[in-house]
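Note that this complex is displayed minus one protein chain, with the remaining chains in position.
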Amino acid sequence: MQLKNKGTVATALAGAACALLGTPAVQAEEEMLKDWKFDTAILYYGETDRVSLAEGVISATKTNDDDSLFNVKLVIDTLTGASANGAVAQPYAQTFSRPSGKDGYVVKPGETPLDDTFRDTRVQLSGSWMQPFADTWRGTGAVNFSREYDYMSLGVSGLLEKDLFMRNTTLSAGLSFQFDSIDPVGGKPMTMTSMLTPTYNEADDLFDWDDDYEEGENKDGSDSKTTTDLILGVTQVINRRMLMQFNYGLSVVDGYMTDPYKLVSVVDSSGITQDVIYEGRPDSRTKHSFFWQTKYALDNGVVDVSYRYATDDWEIDSHTIDSRFRFNLGDNNYIQPHLRYYQQSAADFYRPFLNQSDATPMYASADYRVGEMTAYTVGLKYGHKMENGHEWAVRAEYYQQDPKNAGFDEPGALADLDLYPSVKAVILQFNYHF
Amino acid sequence: MTVNQGNTAATEASSAAAFSIHPKDGFFLGAFEAMASPCEILIDTSDPLLARHITELACREAQRIEAKYSRYRQDSVISVINQSAGSQVAIDDETYRLLSFADTCYQLSDGMFDITSGVLGRAWKFDGSDNVPQAQAIKALLSHTGWQRVAVTAQSITLPAGMQLDLGGIGKEYAVDRVAGMLAAQIEGVSVVVNFGGDIQVTCRRQHDKPWFIGIENPLKTEQGETLVKIFQGGLATSGDARRFLLKEGKRYSHILNPKTGYPVENPPRSVTVAADTCTQAGLLSTLAMLQGKDAEAFLAGQGVTHWVYR
Partner (left out) sequence: MKRKLVGILVLMGVTQLSGCASLGVQPWERDLLAKDEMALGAEGVDLGLDDHIYFSKEATSGGRSFAGGGCGCN
């Protein structure tokens, strides 16, 4: 048999049912709760000539008959490739020792020194329980654990939410506590002290250290940090199409925040490296963030725009604008462009390099990630809902970071070198929901 | 608050209605039997008197509709029509509206939904055995079907001799919507779930905009029991062929019969659940989807309604 055109049966039946019952109907709103819902994704992140990351996520959620929600999430990622070690490029080849202290690597003249030692696998497991109570309250408790070769992290958090004015306003308050420990490969280096560099013997492709290396570098042991986060938020329904969220976040970090694998070059007045030292960062940081997000329902899509302003006592201020525009193509397909712009100022201890003539400061880092920079992301996502209710989506994005000179003079040889190379990355992702 | 603590059930027994009410976590459950189904009424109140009143109203209305339209009751309107032997029978307005609705369904489905096709069931015994009937038997029964042969006016119906009406395909959903409509009109602002054996209508939203959670039978996991549905408002209905089929030479014959051929529809889903504004609408859409056999999913996708299909 061939039924009439699309949708007309349902429409005609609605009219017939109305004639039969004589009462106007309320609009149906319901969902079938499967025992478990699964969200899975694989992501590839690859930088040109630098690190690449492959990440897999499985998230499983169960809704119980009191509307409580249980979620477990497993994330596994592996990182390979090279990342900037912080030292400046030089007009001649430079030799560095690897973190283990057992080997070295040579960087070609004029190139940004990249350490290609990194190869790590991270496993992260987290679980949360959301419980509604007393009609208008919700409480959420969560734990997470993450482990990689040289790093371990353990966290607990709690969130309390209260609905007001017929659920048009929601107030939330959350607290999180995170303990991280790091056990650097080769030991934790003493900050702001020289890295002993080997001599590269090209003939037999071996790295030789001076005799005093036997006495050992100032590298020893492990360290840790704690992070305490507070979040206060308001979510407000504006009208039938729009809702808005505003969050204030306070984050206090205490402990070891230095990157044990990052270096700072000490140069003379002609820009030639005289020494390479291990970086050092302050052991406390207090951050404030102000986050605003709004979502607007179009007839055939959603506009999602957020802005974040963050400031901290390292004097890093940042502005982030993130926007997604979803366009539904019929009932079962959508495309979603993504645009993100990010801008940060440099930390007060950021130094692209140190001048030999100056006194060694207490803290210094040449890591471009705490320097001045802008970054943008452009991306496109396509999603499809299948007849069996499963959904898949693909996402492709381009991410570029443009570090900037935060007003440092570049003496001698450095003036001719690119000290702030851009980092370009592609992101590819596949999602499957069932 | 005057709610009985614990799970003590207050049972009302009278000649008209036999129902019980049970206090639950934040609401009351009223229960009774009607139309060969367990009937449940969930009432968003902590007032046992209101819960009892609502349940009694629901029970009375369900029993009224059952008495009027069940073909198993000798004195029902349907039985009178079925025994009319070709003569004209006077009908009231409610009956006319039900028959008009059945007519609309017949037209919309090009004859696949036909309330005169019940007699075909005499040939088929869906007991899991291999008793597939003879072709002649089916052909003989087909001559006693066909809604287009029934004459209906606003005041009367003439059913040709040998034919039978069966409102089984719409009666229960109609009862659910009637009860829900009556409760919504009489007791304003209290959210009530009317659930007659899985055919469901929610009158309006609960206080604090909370959802209702209702278990419905899932044919794929009868051992584990039910699938949970989160529902704020609207109707929900399920059609299925759980455990009612024939098996012959490896072929599974479902109990969903094609009124045009007299044979079971091929490859129907195990169950179809549809969400729509009214239970009646949801019930018809799920039935029509079953009649589509292997094309059930495509049909529902084209209708733009929320649905769940199990194969």
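By letter and in written order, the chains are A and B; residue numbering begins at 1 in each of them.
The criterion applied here is as follows: a residue touches a chain if its C-beta (ideal position, glycine included) is under 8 Å from a C-beta of that chain, and two chains touch if they have at least 3 such contacts.
Not measured: the values here are computed from a predicted model.
Residue in contact with the omitted chain (choice from A:188, A:287 or A:351): A:287. When the missing chain is restored to the complex, the residue among A:151, A:200 or A:408 that touches it is A:151. The hidden chain makes contact, of the residues A:86, A:99 or A:174, with A:174. Only one of the listed residues, A:82, A:266, A:354 or A:370, touches the absent chain: A:370. Within chain A, the residues in touch with the undisplayed chain are 26-27, 29, 39-41, 43, 45, 53, 55, 57, 59, 73, 75, 77, 79, 120, 122, 124, 144, 146, 148, 150-151, 153, 155, 157, 165-169, 174, 176, 178, 180, 182, 225, 227, 229, 231, 235-241, 243, 245, 247, 249, 251, 253, 259, 287, 289-291, 293, 295, 297, 302, 306, 308, 310, 314, 316, 318, 320, 326, 342, 344, 347, 369-370, 373, 375, 381, 395, 399, 401, 423, 427, 429, 431. Taking the complete complex into account, residues 205, 209, 232-233 of chain B touch the chain not shown.
FYI, only the chains that are shown with their structure count from here on.
If you average the Cα atoms of chain A and of chain B, the two centres end up 53 Å apart. The residues of chain B lying in touch with chain A in their complex are 25, 97-98, 100-101, 104-105, 108-112, 174, 177-178, 181, 184-185, 202-204, 207-211, 213, 215, 227-236, 260, 273, 275-278, 280-282, 284-285, 288, 291-292, 297-299, 301-306, 308-309.
Chain A makes touch with chain B in their complex at residues 1-4, 6-7, 9-10, 12-14, 16-23, 25-34, 63, 65-67, 132, 135-136, 163, 166-167, 331-332, 387-389.
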